[in-house]
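Below is one structure, written out as structure tokens; the observations come after it.
In this view, the complex is presented without one of its protein chains, the others remaining in place.
This part shows chain A:
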Amino acid sequence: MTSSSAPSRKSLSKIACNRLQKELAEWQVNPPAGFKHKATDNLQRWVIEVAGAPGTLYANETYQLQVDFPEHYPMEAPQVIFLHPAPLHPHIYSNGHICLDILYDSWSPAMTVSSVCISILSMLSSATMKQRPADNDHYVKKCRNGRSPKETRWWFHDDKV
């Protein structure tokens, strides 16, 4: 499974730890609709179940997101990928990598796991066709060495889906 690519395993800074504990506590009181955090004792890697929104192409399907937090979260973006099998979507590669600007260039420390989840669900929900990105095979081959999507130079060209 290529999607298990581990980001640099530097442990969380104190600030990151505090922030994540708060996010988790807030999540438990008020989780984003359609998402379930799978409880583990690992604060640095969250696995989250996503249910496709009713009335969309992904209704009645569930997927899993893996969120890895860097040492200096939230100054740096988390790494977010879909675990196998990743949903068929024009911006989601078969290795689970997601082409979404807020996960890379447009990340800001004001964002949270919860807001990222909502953006991903909105991206899924607005799809009009279940298909892989045009360059899927080429990209996935390039990532076979376990490269993180955060090392990819993404080009965000489509603001409709």
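Throughout what follows, a residue touches a chain if its C-beta (ideal position, glycine included) is under 8 Å from a C-beta of that chain, and two chains touch if they have at least 3 such contacts; residues count from 1.
Heads up, the rule we're going with is that contacts and distances are computed from a predicted model.
Chemist: Looking at UniProt, which of "Peptidase C65 Otubain", "Acyl-CoA dehydrogenase", "Replication factor A protein 3" or "MMS19 nucleotide excision repair protein" names the chain we cannot see?
Modeler: Protein name of the absent chain (UniProt record): "Peptidase C65 Otubain".
Chemist: Residues of chain A in contact with the chain that isn't shown?
Modeler: Per the touch rule, chain A residues meeting the hidden chain are 13, 15, 19, 22-23, 26, 72, 75, 101, 105-110, 112.
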